[in-house]
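What follows is a short report on a single structure.
Excluded from the complex is one protein chain; the other protein chains are retained at their positions.
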Amino acid sequence: MKHEGTLGVAVIGTGRMGSDHVRRIDEAISGARVAAVMDVDGERAEKTAAGIPGCAAHTDAAAAMDSPGVDAVLIASPGPAHEAALLDALARDLPVLCEKPLTPDAASALRVLDAEVRLGHRRVQVGFMRRYDTEYVQLKALLDGGALGRALMLHCRHRNVATPPGFTEAMMINDSVVHEIDATRWLLGQEITAVSVVKPAPSSAAPDALSDPQLVILETSGGAVADVEIFVNCGFGYQVQCEAVAERGSARLGDAHGLYVNAAGRWGGAVAQDYVDRFRDAYDREVQHWVDATRRGVTEGPSVWDGYAAAAVCEAGVRAQSSGTRTEVDLAARPPLYA
Amino acid sequence: MKHEGTLGVAVIGTGRMGSDHVRRIDEAISGARVAAVMDVDGERAEKTAAGIPGCAAHTDAAAAMDSPGVDAVLIASPGPAHEAALLDALARDLPVLCEKPLTPDAASALRVLDAEVRLGHRRVQVGFMRRYDTEYVQLKALLDGGALGRALMLHCRHRNVATPPGFTEAMMINDSVVHEIDATRWLLGQEITAVSVVKPAPSSAAPDALSDPQLVILETSGGAVADVEIFVNCGFGYQVQCEAVAERGSARLGDAHGLYVNAAGRWGGAVAQDYVDRFRDAYDREVQHWVDATRRGVTEGPSVWDGYAAAAVCEAGVRAQSSGTRTEVDLAARPPLYA
Amino acid sequence: MKHEGTLGVAVIGTGRMGSDHVRRIDEAISGARVAAVMDVDGERAEKTAAGIPGCAAHTDAAAAMDSPGVDAVLIASPGPAHEAALLDALARDLPVLCEKPLTPDAASALRVLDAEVRLGHRRVQVGFMRRYDTEYVQLKALLDGGALGRALMLHCRHRNVATPPGFTEAMMINDSVVHEIDATRWLLGQEITAVSVVKPAPSSAAPDALSDPQLVILETSGGAVADVEIFVNCGFGYQVQCEAVAERGSARLGDAHGLYVNAAGRWGGAVAQDYVDRFRDAYDREVQHWVDATRRGVTEGPSVWDGYAAAAVCEAGVRAQSSGTRTEVDLAARPPLYA
Partner (left out) sequence: MKHEGTLGVAVIGTGRMGSDHVRRIDEAISGARVAAVMDVDGERAEKTAAGIPGCAAHTDAAAAMDSPGVDAVLIASPGPAHEAALLDALARDLPVLCEKPLTPDAASALRVLDAEVRLGHRRVQVGFMRRYDTEYVQLKALLDGGALGRALMLHCRHRNVATPPGFTEAMMINDSVVHEIDATRWLLGQEITAVSVVKPAPSSAAPDALSDPQLVILETSGGAVADVEIFVNCGFGYQVQCEAVAERGSARLGDAHGLYVNAAGRWGGAVAQDYVDRFRDAYDREVQHWVDATRRGVTEGPSVWDGYAAAAVCEAGVRAQSSGTRTEVDLAARPPLYA
């Protein structure tokens, strides 16, 4: 179903991510408007809606989806609330952009998958925004173009300045490495079949309970190997790098760029301090791409299958973290809808 | 006057630049739509309008501005047609984004300036898109912040792959160096007071009549000096670089970045091949910024004064090119409207 | 024992490495001269000696060491010949620079170690030339200085253009990764306690029998983890990189540098094509340092213990390659001589 006019979007969840998406749709995206917002905190929902002409505020996701003028749904509520919202949206056959994770675990992701399969067509794009980052797109094109031959290894770095209180080892996989998991699957066009985790003696900058950094090793169905440094208390900045090593060359993304300054005996520049700074343009492109595809009547980008597979790999990763042994990924059969 | 709804834009001129802006407003800009297009080639205007819902096609600029739903004007016709279109728009008190050059010479630019001064408020933003390039914005902020002290020199490189037939030496100044002229004025917040041109023996890759490359030296009212390499047949790519040298450090923009590839005995990456590739995001930000400001009821960005001053410096530059001597810039008094 | 005059060196082995050292001592090193050369191929020895004033040619290592004017020995014969030559030199209490590997296996290395321990003082420097590379020296100083805190991980890349005929998987460890093994021990001041090897599906550019590339993971006594990409048929160049990740920052060496060229649509530069090109200066500094220390009457640099420990880690590495399982390193007790 094409949407010829401006796309009315219901934004579910108005926390940090959700309110950023509301602002984005309002200010930066062509062809869409925020028609409704929902938050369990009704006051927050009202406050967010107040700035947007014609935007309704709700405390119930389904009610927000049923609001007048709603053509599509952007889910940015906390992960545990995703399944219900996704099933509500699929029941209404509404196009969805669902922030990652699809759902917090593989079993619930599979239930969403089953619902979409029953619907018979894709309606959900999952919010793996790196697929819209300029350099990732260039790397994907370079690998797909074949000039460097088959990709053999990926070397990935994922560094955060510091963790908020309550950040757990499992979250290092589920919240952070999940991006490398999706990027690896997408860049190589392969499934991840096994995960190992090696833990160095932790940094003294890490909270007590956190073995930080870690080296996560992913093996893929095509025999490639990706190693991921996850370091969530690196102190100096937010830094994402990836080098693909292929048969006839290698290609690296994520080198710091921007202004090159000479001052006080040093040359160099500033490291981004958070993901908003680093991936701002990728988020803009992601949402614009979703709006454009939705208006053309199609669903593209990362699928429910991608969300489910990432969840399954994360589960194996968390088990590998605890057990210290190589852990195989248990993946359901891929339905033809996602072929 | 605020524009609460979607801004209806009349695009004057549907050549390469104009049709790119039509596509941009249609696909990438939030809060605006193309309400009318105008081209002296009526067929081209019709063709462009055909793809846009509710877009009228005209062969007369004033008629396009009077089209229903037109709130603002984007002028992208050839330079010689700018003056008339600008005066038409100002007569209607319509907000304008005018592609550079404002007009082809200082005298006509001054007539537009007089018209806007008579109107009593700014209505025109001139299309110096570099002011919206991420790195230029960072450089401006760094210099304004004062951490490096006062800027003393700028070293600028402006390289094009090759010139189209009919490209003249004067166009090296008027079409190319004009960007460095505006960037120098803007980065330093100073006027350019004199221009010198030094011509090396030309490249054998340059057409017969063209002394290419050239070194253009700009002196400013604050005593700074900018040197500009203009090389419009450099062969290898489109490359714009600028290093500001200040009292306590220097800062450079325009280093190639993006993917870093090892292959075939070389490390490195791809150089952009044209300005569309290099400044795509800057154009998007420029137009979005104009739309946003216009909807808020204000006019910001490069002014008619900036367009006039650039034209006056270009005239001095072209005289310096012919005479081989340092040529002072003859600048009118700056009206208080542009203080 | 100090050597006040020019140091007379017997060079054992005049193959590629040995003849390069002969040339080096003759042309680039201050305070030394080649007093004798030895090669089992007498003709080759004669030929090498011919160009050097006062240089004797031998086919027997001990005879070369006994040649008039010989004050010190540089061993550059094939690995299996090292043990005998080392024992000959130690029997004469002659200072030695022994090309890596010290000996081909841990057992023979231990015999050399025992001989030096019996001698009661160090006489042997092992040829791990990376310790003399400018950037490695800077990295060591940065880590030792403590500004970045304790080192947690090393990410290493070791890439060769292509393998010669007969190159085996074990040689990937023994000839190539041995450098990262020594560098890890030296940079961190820790022993390596375990090795794991992960093998991606091999590159189609690798010879049939060679699973190339591989990811080798080293664990250290201090809890650090080093991952090493060894790729001996990478095709594009000889490239050695190392990033140390520490508690408050990271530092990387081995980025390509030298001329930065814009041409044919690309920016970048040339990758070194072999270790001679990449480590020429390091070899010069290594030999100069050995000559200087020897003339001052001391033995410094990588020790027999370092050579033995590297051999022991290599043995574990080769076992890990075959078994596919994490393999602990079996290390003898470190004699006080090497404290």
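Worth a mention:
Should a chain be cited, it is by its letter among A, B and C, assigned in written order, with residues numbered from 1 in that chain.
The rule is short, and it goes like this: contacts are C-beta pairs under 8 Å (C-beta built on N, C-alpha and C of every residue); 3 or more make two chains touch, one makes a residue touch a chain.
Note that the structure is a prediction, hence the values are computed from the model and not measured.
Among B:Val40, B:Leu110, B:Ile217 or B:Ala293, only B:Ile217 touches the chain that is left out of the view. Considering the full assembly, C:Thr134 is the residue among C:Thr134, C:Ser204 or C:Ser323 that touches the omitted chain.
In the complete assembly, the contact with the undisplayed chain comes from B:Val225, out of B:Val225, B:Ala270, B:Ala293 or B:Leu331.
Among B:Ala63, B:Leu87, B:Leu110 or B:Leu152, only B:Leu152 touches the chain that is left out of the view.
Touching the chain that is not shown, out of B:Gly8, B:Gly31, B:Gly79 or B:Gly249: B:Gly249 (per the contact rule at the top).
On the side of chain A, touch with the chain left out of the figure occurs at residues 234-237, 239, 256, 261-271, 273. As for the chain not pictured, it touches chain B at residues 149-150, 152-153, 155, 157, 196, 198-205, 213, 215, 217, 219, 222-225, 227, 229, 231, 234-236, 245, 247-250. Summarising the interface, chain C meets the missing chain with residues 4, 6, 25-31, 53, 134-135, 138-139, 142, 147-148, 248-253, 255, 257-264, 281, 288, 292.
By definition in this document, only the chains that are shown with their structure count from here on.
Superposition on CA atoms relates chain B and chain C by a rotation of 180 degrees, given as a multiple of 5. Copies chain A and chain C of the same chain sequence form an interface built mainly from equivalent positions, shared numbers / all numbers used being over half.
Distance between Cα centroids is largest for the pairing of chain A with C. Relative to the centroid of all protein Cα atoms, the closest per-chain Cα centroid is that of A. Centre-to-centre separation between chain A and chain B, using Cα means, comes to 37 Å. With each centre defined as the average position of its C-alpha atoms, the distance from chain B to chain C rounds to 57 Å. With centres defined as mean CA coordinates, chain C is found 44 Å away from chain A. Counting only residues that touch two or more partner chains, chain C has 234, 236.
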